[in-house]
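Only one protein chain is missing; all other protein chains are in place.
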Amino acid sequence: SVSLASGAPGSPSTASGPGAQPEWVDCIQASDMCNQNPYCSSRYRVMRQCLVGKEKEAMLDNNRECQAALEVLLVSPLYDCRCKRGMKKELQCLQNYWTIHMGLTEGGDMEDSSPYEPVAPNRHPDAFRLASISSGMLTVAPKGFHCPDAERNCNPCLDAAKACNLNGSCKRQRSTYIATCSKEDPNKGETCSKKRCHKALRLFLDRVPTEFSHRLLFCPCQTEGCAERRRQTIVPDCSYKDKEKPNCLELRGICRQDPLCRSRLADYIVNCWTTPHTVSTCPNQDNHQACLASYARLIGTEITPNYVDSSFSNWTISPWCTCKGSGNQEEECLNFLRYFTDNTCLRNAIQAFGYGIDNTQNKNVSVPGPSATSKTGPDWSTGISEHPSVTIPKYPEPRDGGLDLGEDHSPCLCANVWALLPS
Amino acid sequence: RRQKPCTLRELELTVSELGLGYESDETVLLRYCSGKCTAHRHNYDITMEHMMRTGFKKKGRKDKVINGPCCRPTAFEKDFSFLDNNSRYHTIQNVSAKNCGC
Amino acid sequence: RRQKPCTLRELELTVSELGLGYESDETVLLRYCSGKCTAHRHNYDITMEHMMRTGFKKKGRKDKVINGPCCRPTAFEKDFSFLDNNSRYHTIQNVSAKNCGC
Partner (left out) sequence: MGLSAGATGLYFPQNEYIETMYVGQLAGTPVLQVHAMLDSDSERPHFYLCWMSPLKRQAYSSWFNLDISTGVLSLNKTLEESDFSWSVKKLFLHAMVLPNFTKKSQCGNKNSARIMLDFVNATMPQCAQTDMKELCFPHRDTSNPHIMENRFPGALRQLRRLTRNYSVLLPADTLVVMAPLDREESECYRLLLVCTVRTETLITKVETSLDVYVNDEDDNAPYVNGTDTADIIISYNRTKGGSFGTLFVFDRDLTPIFPIDKTHNKYVGTLLNNDPWIKDTFDIKGTFSEKKAAVGGIRESVHDYQLVLKRNLYVTENRVVQLDYLVNDTTYPGLEGTVLLHFNVTILPVHIPSCSVSSQAGKVCVENCLEFDGFSVTYRLEVPDKNMSAESQSCFAAISITQASDGMWGLLYVNDSEALRKPECQDLQYLVVAQEEHTQLETSTQVHIILDEGKTVPESQQFLSCAENRQRGDCESMRGLGATTGRCQWRQGTDKGISENYSTCSPDLRTCPDSVCDAVESKDMSICPQDCTKEPVIGGHERGLSGNGIKACYGTCYCFSEKCFCEKEDIEEVICDDMC
């Protein structure tokens, strides 16, 4: 597994100058360039062999030929190539990427770096942060979604469906995936073909402009009817639910076997997850759009996430999986689940999409905001530095008692260990 | 009053307003065919008009016939899917015209 | 009262009785299309029927549309020639149906 972050010494494309966006070679071009070079193409062929079998981990670690191939390819254009989201032959580009990078990841619980081109940072990051710093977002009608007839029940998700139906292309694409996802699959006796449904959903999200698709996925709701319509957007009975819930680590494992799913999961984590306590709630200087786009592109893969119920105030998003039966890896499992169920960036991005950015005057109107981020990391609470007296703040109360490990972890026994440190 | 020829027309309706029995507030752009096909008539049509007026009665016939080409869809738009007010999906075929002809 | 489906029917007439204005005692076997096309309707037709009843009015439209496939000739018999009562020959086209369809 790799120990080199991108751009380490010896890697071909060191970025020049601060903030300059390197012009990325896509992995199809890189593969063609490598194939035109006999020295590179032979190693490339060897590497593909190394990754074919089940024993690829062992092959990469112990097989001399595989390692030699990897060393050559590390200095080829294939090492620093990336893929464009929605590009033609996107899957082939991703397959080329993983051919090299499969052997370079840290593995285990460390998340992959994204094979897609990095997203440009958000041009006006402060706009939303002002609104999101307030304890919660708004309950008033969002700016982006005004309700035409105020007296009737406001349903932005219905308006989103109407807007789609009145656009020829959106209507056709929407009807196609709905028909595919709600059609019975007679030969399997199941209610539908999940595989075909996922493909139709991906096509819809690839082809239809985000002004329609994101409106259907992230419309803000103030009623249960609206939230249920939002939950139904991806036809969950077919695309999301299953008879049994797999373990989330198993689901992540399955996803990592598929280049498309692996890439989109990595892209989602890179664009939607920041370690707690960083200033902006989203990577790329609060680039909500990038987060929403990478979330939407997860729909139609093994990890297809969705709203878990039709609650509108305190909604939760999760893949269809559980951390039951994780044994000693429950923490790792819950950490993975938290990328969806406890993701401040995703929550803010969805709320920002629905609740127009500049409605900040009613700050005290609080919608039950995002639950306190309490990753298994340290929970900060700071004594206020005052001359010279010492203030010891209250012991931080994690959500619902005990360690907030989300779904169903037994609360930790609290013990005080006073470790007085540096003076 | 000039008679409008047979053409494709549009009307925005909710699915409930289609009158098919589905209850859904989703809207659909209904396209339908309306207008006259007078210019497409044959001798047959003139004869049928005459027979409907008097001819059939004289022959003791009670037939009711169409005495002219009809302005009808020559093709329909693809399926239309929607979510009804009970959060159930439906897909309906051949409800909106794609183009019209006599 | 069973609804007869759209079929080809026959009637023996004189040319004068065709109502085309020719005066001739020669007779012709007129074939025409009559009967119901109910079985060939689509969702479109049910919607049009509903719109004609209430829908168009509610939307302020005065359209008159056909709410079902029409029982019409799909082909006509070849030309028919005859001698009128002034001993002059005439040939007329598309006056008798060859077969019918909805």
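Observations
First chain written, first letter: the chains are A, B and C, and each begins at residue 1.
Following the convention adopted for this analysis, contacts are C-beta pairs under 8 Å (C-beta built on N, C-alpha and C of every residue); 3 or more make two chains touch, one makes a residue touch a chain.
This is a predicted model, so every value here is computed, not measured.
Although it is left out of the displayed model, the omitted chain contacts the following shown chains in the full complex: A, B, C. Across the entire complex, the residue among A:Leu70, A:Leu94 or A:Val119 in touch with the chain not shown is A:Leu70.
Within the whole complex, the absent chain has one touching residue among C:Val15, C:Leu30, C:Cys70 or C:Ile92, and that is C:Cys70. Within the complete assembly, residues 1-10, 14-15, 60-62, 67, 70-71, 74, 103, 106, 108-110, 184, 186, 189, 246-247, 249-250, 253, 275-277, 324-333, 375-383, 385-393, 395-396, 398, 402-403, 405, 408-423 of subunit A touch the chain that is not shown. Take subunit B: the residues that touch the chain left off the picture are 19-23, 36-37, 64, 66-70, 93-94.
By the touch rule set out above, subunit C reaches the unshown chain at residues 1-2, 38-43, 45-46, 49-50, 52-53, 64, 66-68, 70.
Please note the rule applied: only the chains that are shown with their structure count from here on.
The distance from the centre of subunit A to the centre of subunit B, with each centre set as the mean of the Cα atoms, comes to 49 Å.
Centre to centre, using the average C-alpha position, subunit B and subunit C are separated by 17 Å.
Subunit A and subunit C have centres, each the mean of its CA atoms, that are 64 Å apart.
Of all residues in subunit B, those touching subunit A in their complex are 12, 25-29, 78-83, 85, 87, 89, 91. Subunit C makes touch with subunit B in their complex at residues 9, 11, 13, 17-20, 30, 32-34, 42-44, 46-51, 53, 55, 58-59, 61, 63-66, 69-73, 76, 92-97. Contact residues of subunit A toward subunit B in the complex are 155, 158, 161-162, 165-166, 171-172, 174-176, 178-179, 181-182, 225, 228-229, 232, 235.
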